[in-house]
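Moving on, here comes subunit A:
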Amino acid sequence: GGGGSETEGAESDLSGSIQIDGSSTVYPITEAVAEEFRAEAPDVKVTVGVSGTGGGMKKFTRGEIDIVDASRTINEAESKLAQENGISFIELPVAYDGLTVVVHPENDWVKDITVAELKKIWEPEAQGTIKKWNQIRPEWPDKEIHLYGAGVESGTYDYFTEAIVGKSHASRGDYTASEDDNVLVQGVSTDPLALGFFGYAYYEENKGKLKAVPVNDEDESNGSGAILPSLETVKDGSYAPLSRPLFIYVNSKAAERPEVVEFVNFYLDNAGELSQEVGYIPMPAELYEEQKQKFEQFATGNKQAQ
Partner candidate 1 sequence: MRVTEKIVEGLLWLSAIITILVTLGIIWVLLSESVSFFSEVSIIEFLTEKEWTPLFADKKFGILPLVAGTLLTTIIAIAVALPIGLTIAIYLNEYSHARMRQIVKPMLEILATIPTVVYGFFALTVVTPFLQNFFPNMAGFNALSAGIVMGIMIIPMISSLSEDAISAVPRSLREAAYGMGSTRLQTAFGVMVPAASSGIVVSVILAISRAVGETMIVAIAAGQQPRLTMNPLVPIETITTYIVQVSLGDVPHGSLEYKTIFAAGITLFVFTFALNNLSFWIKKKYQEKYD
Partner candidate 2 sequence: MSKKEPKLEARELNAYYGDFHALKNISLAMEEKHVTAFIGPSGCGKSTFLRTLNRMNDYVEGFRVEGDVLLDGRDIYDKNIRVDELRKEVGMVFQKPNPFPKSIFENVVYGLKIQGVKNKAVLQEAAEKSLRQAALWDEVKDKLNKSALALSGGQQQRLCIARALAISPSVLLMDEPASALDPISTAKIEELIYELKKDYTIVIVTHNMQQAGRVSDYTAFFYIGELVEFSKTKAMFTSPKDTRTQNYITGRFG
């Protein structure tokens, strides 16, 4: 992990406040960073909200906050709004989340699943037609299949449909949805006919109650066969296509303030270690360095533009 402290010591006189809001998925990482940053710069008041990527973006594009946590990339409408409000920004990926496909631990028939099969289950046309396990693979039992997944308004769902069905927000609707992944854990772990998906961290913490299903993307270029999500497989990109990046966006005006610059640098230095600690998967170290450089250019470029 990165122990970015090359600037240590000089910054204790930094003060001011930094406002962050946005995705509840990214929140634990940002919270951890903010917590550690207090030791670095005790007089900088960093606050973190959880009003969702959408809500956070709304505030961000109006210039109400300095940094937004996002579990997806900014979309066109939001960019446009930012532009209209004279706000330019930089996008910085900070970690990965691995969406995990799970079944009940007593489920002894599912050994692996392909992306095509997942698509067959989840695509909109499946609604009302794909109701039994044996409709997916004939050797699977003639029993009902019960589906659990992230709420349709979440970034997780957004990403899952994009990756599996090929089109964002295209899926069947007759599954049990919840914004709260703990609820999904509860659902899948008590339902022997369940199949569900949610964030890797929730699987990690509930391994005893769940069984993860290896996913085969039938693409030999990034690892062959069905692959289980793990730190390594996500980090090296072989757990595809169900690993997604998480981001922060920084407002250019905020990036003129030394405490924000310091915080973002601190973030990128420590995100690797801290994201793993809170249940996510760090990016390779080179990527963080790359982001730092990108950010430095952005920050100084902004200054020069003035």
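In this text, a residue touches a chain if its C-beta (ideal position, glycine included) is under 8 Å from a C-beta of that chain, and two chains touch if they have at least 3 such contacts; residues count from 1.
Selection rule: all candidates are chains of the complex that A comes from, given by their letters.
It should be emphasised that the depicted structure is a prediction, and the values quoted were computed from it without experimental measurement.
What touches subunit A in this complex, out of the candidates 1 or 2, is 1. Put simply, subunit A touches candidate 1 in their complex at residues 23-24, 50-55, 57-58, 70-72, 75, 77-78, 81, 124, 146, 151-155, 158, 161, 167-171, 173-180, 183, 186-187, 190-191.
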